[in-house]
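Quick one: the structure is below, and I'll ask about it shortly.
A single protein chain has been omitted; all remaining protein chains appear in their positions.
Chains here go by letter, A and B, matching the order in which they are written, and residues are numbered from 1 within each.
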Amino acid sequence: MVRGDFFILLPLIITGGAAVAVMLLISFRRSHLATATVTLVALGAAVISVICVAAAAPRQASALLILDSYALFYMGLIFAAGCAVTMIAYDYFERQTDHREEFYLLLLLATLGSAVLVSSNHFASLFLGLEILSVSLYALIAFHRERLPSVEAGVRYLILAAASSAFLLFGMALIYLERGDMTFFRSTQIASGVPAWSPLLLAGTALLIVGIGFKLALVPFHMWTPDIYEGAPPPATAFIASVSKGAAFVLLLRYVTLFGLHSGSVQSAAIAAIAVASMFFGNLLALREEKVRRVLAYSSIAHMGYLLVAILAAGPLAAVAAGYYLVAYFTSIIGSFGIISVREGREGGGDAVSDYRGYAWRHPWLGGAFTAMLLSLAGIPITAGFVGKFYLLAAGLESSLRLLVVVLVASSAIGLFYYLRIIITLYGPPEAERQGAAITPAVSLAGGVALTALTFLLIWFGAYPAPLLRLIQAMVGG
Amino acid sequence: MILVWLIAVPCIGALLAGISPRGRELRCRGVTIAAFAINLALTLALWIMHPAVLRLAGGGAWFAEFDRAWIPSLGIRFHLALDGLSLVLIALTNFLGLMAAAASWRDITEKVRFFHVNLLWMAAAVIGVFLAVDLFLFYSFWELMLVPLYFLIGIWGHEQRLYAAFKFFIFTQASSLLMLLSLLGLYFIHGRATGVYTFDYGALMGTALSPGTGMWLMLGFFVAFVIKLAAVPLHNWLPDAHTQAPTAGSVILAGLVLKVGAYGLIRFAVPLFPAASAQFAPVAMGMGVASILYGAILAFAQTDIKRLVAYTSVSHMGFVLLGVYAGSTVALQGAVMVMLAHGISTSALFILVGALSERIGTREMGRMGGLWAAAPRMSGSLLVFALASLGLPGFGNFVGEFLVLLGVFRMSAPLAAVAAVSLITAAIYSLWMFQRACHGPNSEGWVIPDLSGIEAAIMAGMISVTVWLGIYPGAVLNVTREALESLRPDITSAVSSKR
Partner (left out) sequence: MITVPIEHVILMAAILFSLGLTGVLARRNVLFILLSIEVMLNAAGIAFVAAGARWAQADGQIMFLFILTMAAAEVAVGLAIILQYYRHTGTLDVDAMGGGRR
């Protein structure tokens, strides 16, 4: 480790340092505002530091981490998403009474884990990043320890994530056994004279895919996603849906790109099957759900299926498509759960679609923002989601993945049903007894700023995507 | 730049209407009407000035153009262009927008602001569709159109509004996705062949396609457009949506959404895929004739007066489909004429029917009758538009249908003969509707107020326009001729007429 290494690791150091600082702060003085502010400042500083160190990229910091523009772009995205989640969490926990400061500590750690994950270049750092992320998530999900659904969700996630870690580890061990090296680059290289695919390597990759599949909640590894989305506190759900999945996806994309996935091979056929199943089942299962969070949980399964198309496409457009789609998806899903969290904090009550009846009349701006988020998830123009989906389709067609593209289109058409159902309920006639509920302020300053910014970005990325596209092309395209 | 204003004016209007204070509905309505009036004035100014001033040097049939880079990495440009066809349709859009805003004066009393925001948003998107000549831009506007319409039907509609709105949205959105696939397919084929990746209409027009590919891509566009046009057998969403929508929504649907589908066929589906279109023309014309007859028969079978009017749309739009694929400039001009005339006459019928059913609280024709004595101005207007819609000479509808039949006759006499039967069926259902509603005994003893001042003004405006179209069709035919000649499908030689 030399000085340059420390410099380029600045984003990770800031986040890690902030976690320690927050821990100390909590032990000296419990103050919700102070804790949230420190977290926000730290994450903001991390975003800025990403921009600062970008000039020094790419650089390999020890054998474990590689800080190239690809990793830095997604790191920046993760930290920015962390900022948004912090603000939403502040809005949400301001209305709770006890033990709320620890949330930010866990959030910082989980963000750190995700950042390590996207910059990892070695099985050990992959494992460390993943575990920092997962272990913090157990606690984040079960954060409402006085509420049974939250604790149940925590138990479920614990079992799921631990089992998936075991799969991942066993897969890594098998690949290491075969290749004799744990860095991504060399473990994916095919040495001369060695058969390209030995059974052990195949088994190892399969286990690896299973492990990542659990993290991304792809079909058939999706079982408990809706329960977890439903039980966890909404800010935590926003985090799981965006950062945690995004980081795992970015990792998968990097690994698969290094592998050079050949079309027609067993692996690409398997991933294609998973993608098709995720797109269809995600959207179909969402149709019969009555609760908004469960609907969004299934829809997130479908969205991860869409993203797999980019992995399979592997053309010049694919990396950009994946990047754009992730940005769009982060913006819309954090925004959606932000509004769910704001609403739940104030109106309480259930999370059924019918509980949202007339919400847009009570709170026109929030209702409008939610509409924009849902339209973006559905992929309607002048929202970021449309440009993202358009890019995915273009990337798929570029690589002649006709079947996948057709499935993508067909399943998005199915997806329209449930997004539209939520949207039209927002504008339905409000129930009589809820009329009075509009007196409370719709949203606090922090939550309002975050949601306004997200809505603005959503429309901006949809209406004028050129600057963001240039950035993504420069960062991940090359 | 004026093209951008055409889109921007409704957008600004929507913004102003949206932020007008609660309880000040009048201001909101005023802003909407002002926005449409300004836009209409702009369009008419363009119409009047076009021969002298606006012709671009070497710009083909374009009167005005606006071209800026938008998403350069994919070759997407913010490219708007206006020719005669777009011009008359934009004029129609603004006129009907004005009428719809005025007609909703009494109809819409709840959530007024959001209603007007949607109305203006919708108009902006439709104008965008008529102006866009970058396929990506076109698709964006095309999709944007759906959302406000979904709200218009789903929030202010009648008893089964949610079902109707859902059906409408899913039908159109699913077909749009097919178009998106075709569009991307064309983009990549063109890009691979020439090395230039672009969504520009002019560039893509000459793309060489193998017959099979061309047919598949054409079908993607065709299905999307024909669903909007509501030709049999893809008309299923139309009766529900039209019937359940509020009056302004029905006006927009009948007057604009159906036209957007026809416009798409004329502008994109046929010129982009001339060979495939020529091959497909018999099927499309068959669908046209089927729509004409099927729409007429079903219209006759309705007891709900609004549903009856909805089915007449299917019938009339069959003429448009027939005209588009008949392969002659005359028929194409006829199709455009039908689009305009039908847009006005059917919208007027929807406004009248809406006013009527709002007054008596039912849309069942069985419970109407004898309204002539109760409301002479209303009944008189109904008679005028019933006559216009059955194709009486002197109204725009007649000119259009006549030109279409003329064009079709040259190509296929039997088809023209079958289509001509509809002139009789149209007379039957139109007069039957009028007779059921206004003549006969006033069995339920209706005493209803006649048309209010605003409604009378709307009717006066619409009657004068439709009569003007009938008496002086040259105004439309002249301004659109050049554009339509370049867009005419060359059915005989199966070679793009442009190149």
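Here is the rule we go by: a contact is a pair of C-beta atoms (placed from the backbone, for glycine too) under 8 Å apart; a residue touches a chain by one contact, two chains touch by 3 or more.
These figures come from a predicted structure and were not determined experimentally.
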Shown chains that the omitted chain touches within the full complex: A
From A:Arg95, A:Arg145, A:Arg288 or A:Arg402, residue that would touch the chain that is not displayed: A:Arg145
Residue in contact with the excluded chain [from A:Leu10, A:Ala89 or A:Met182]: A:Met182
Contacting the left-out chain in the complete assembly, out of A:Val22, A:Val47, A:Leu174 or A:Ala394: A:Leu174
Sole contact to the chain not displayed, among A:Gly154, A:Pro235, A:Pro381 or A:Gly396: A:Gly154
Touching the absent chain when the full complex is considered, from A:Leu33, A:Ala166, A:Val266 or A:Leu445: A:Ala166
Absent-chain interface as seen on chain A, which is shown: 123-124, 127-128, 131, 134-135, 138-139, 142, 145, 148-149, 151-152, 154-156, 158-159, 162-163, 165-167, 169-170, 172-174, 176-177, 180, 182, 200, 223-224, 227
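As a convention for this text, only the chains that are shown with their structure count from here on.
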Centre distance in Å when chain A and chain B are each reduced to the mean of their C-alpha atoms: 43
Touching residues (chain side chain B, partner chain A) in the complex: 69-74, 111, 114, 136, 139-141, 143-144, 146-147, 150-151, 154-155, 162, 165-166, 169-170, 173-174, 177-178, 180-181, 184-185, 187-188
Sites on chain A touched by chain B in the complex: 320, 361, 375, 380-382, 386-387, 390, 393-394, 397-398, 405-406, 409-410, 412-413, 416-417, 420, 424, 427, 464-466, 469-470, 473
